[in-house]
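Encoded as structure tokens, here's the structure I'll be asking about.
All protein chains of the complex are present and in place, except for one that has been dropped.
We call the chains A and B, going by the order they appear; numbering starts again at 1 in every chain.
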Amino acid sequence: MLKEMLENVREKCPLIHNITNYVTVNDCANALLACGGSPIMSDDIEEVEEITTICGGLNINIGTLNQRTIPAMLKAGKKANELGHPVILDPVGAGASALRTETAYTLMEEVKLTVIRGNISEIKTLATGSGTTKGVDADVADKVTEENLVQSAEFAKAFAAKTGAVIAITGAIDIVANAEKAYCIYNGRPEMSGITGTGCQLSAITAAYTTANPDTPLEAAAAAVCLMGICGEIAYERMTDLDGNSSYRNYIIDAVCNVDGETLEKRADYKVL
Amino acid sequence: MLKEMLENVREKCPLIHNITNYVTVNDCANALLACGGSPIMSDDIEEVEEITTICGGLNINIGTLNQRTIPAMLKAGKKANELGHPVILDPVGAGASALRTETAYTLMEEVKLTVIRGNISEIKTLATGSGTTKGVDADVADKVTEENLVQSAEFAKAFAAKTGAVIAITGAIDIVANAEKAYCIYNGRPEMSGITGTGCQLSAITAAYTTANPDTPLEAAAAAVCLMGICGEIAYERMTDLDGNSSYRNYIIDAVCNVDGETLEKRADYKVL
Partner (left out) sequence: MLKEMLENVREKCPLIHNITNYVTVNDCANALLACGGSPIMSDDIEEVEEITTICGGLNINIGTLNQRTIPAMLKAGKKANELGHPVILDPVGAGASALRTETAYTLMEEVKLTVIRGNISEIKTLATGSGTTKGVDADVADKVTEENLVQSAEFAKAFAAKTGAVIAITGAIDIVANAEKAYCIYNGRPEMSGITGTGCQLSAITAAYTTANPDTPLEAAAAAVCLMGICGEIAYERMTDLDGNSSYRNYIIDAVCNVDGETLEKRADYKVL
């Protein structure tokens, strides 16, 4: 399954419209190219509908959002919905400011999202709901562990059921769930959190995977999460004593570039709950 | 000739004002430093005239353009014209949205451009002209090949004659032309398109080359195109099985940093039409 997902990306080379932060945007572009997709970055309200139209999928990342880009995110999201394109939301820093939290809520309300990918804290913020909207039960731990895995997976499923989106919670153990099924993924390295933007890159890659595999968003998102984790492992094996987070960043993108479907299939380490 | 071009850049260390996209801006800055120039990035309308004034050349790149930066591009371009500074236009994504296409047209109409550098699709978009303006015959193929080379070179010359700018069309075969003469350049590697921003970097480097070689814009632009292609080749020779597009990006900029005039002269592979 994972092999096929990867090969569909390489074969179809999906063009992804990214409205994303200026911190990790270059890595997102290179990660998209590395996985077999193609990136366009565009955030002006005058052109986002046209740009989305020529693309296959849309990746909205709210890091370094501002008053100018928020309406562009909404406009692009609605257009992508009209066209039936997958839309990924990366709610970077939801919970850290009212602007980010409210923007994420508005995007959830006004745009049909295919995948929401964030860390447990961001996803919990979104799941608690806003204003009069009652959220799902977000009384889960702040870290997904073996001990709370079943409860965390139930939380992800419930939030997926409520939103209709695939929910991808990434951390030491990743959970990728729709209403019925949760992939719990063990790939990855703790050192990945010492690099800025591995999460942003994963969201961009998830957009490519769901665009190239339109009928199976859950499996496509799970494949993207496995891919990123496995590439973090492969890159780590390459590290020397002199290497640090900057070289590690390069090695991960290099690994995304080089990894094949067999390796993805063989190294994927997950269970389904 | 090429050797002299390169050495003029290293000797004069031209300061280049860049109004450019936030995706590849860091690579543009490092590529400018690598080639022997010096970068300043500035896009606020309040300061662009002053910044352009202290620089030797201006590089305008319309990737991630927005309502705030478009007037700054025009203002800086006009000031650079007043001062007699070379102005490079990189029409990233012209044709992909009306905003980009119209912005490129407006820049062509209101600013005297020294070099326009883009891929064949972008250049064809610009050459078709806007509104009542009749463009040149852009009925050329979507890819420059050995078979259509003469016709493509004629197209580039015609567009150069119409605009007064050197036209640089980059792809598998690059064409750099003024009204009379076209350099057809065979350097480079297909893998360069797997990295975001090699085109943007080339435009920035072209600004440095035309600034340091003010009397020979055609040859300066051709030298910059040869340089980038040769550095793509040198960097590729360094690639290991574990390297991918991220390391390749670093190696190319490293090569720009280390390449000397003799190597540029020796490895340049072009013919003149």
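Keep in mind that, in the parts below, contacts are C-beta pairs under 8 Å (C-beta built on N, C-alpha and C of every residue); 3 or more make two chains touch, one makes a residue touch a chain.
No experiment lies behind these values; they were computed from the predicted model shown.
When you scan B:D44, B:E109, B:D142 or B:D260 for touch with the missing chain, the hit is B:D44. Of the candidate positions A:D27, A:D90 or A:E122, contact with the unshown chain belongs to A:D27.
Across the interface with the omitted chain, chain B contributes residues 22, 25-26, 29-30, 33-34, 39-44, 46-47, 50-51, 54, 68, 238, 249-258. Those residues of chain A that touch the chain absent from the view are 21-24, 26-27, 63-68, 93, 96-100, 194-197, 241-247, 249-250.
The definition used in the following text is that only the chains that are shown with their structure count from here on.
Each chain gets one centre point, the mean of its Cα atoms, and the points for chain A and chain B are 34 Å apart.
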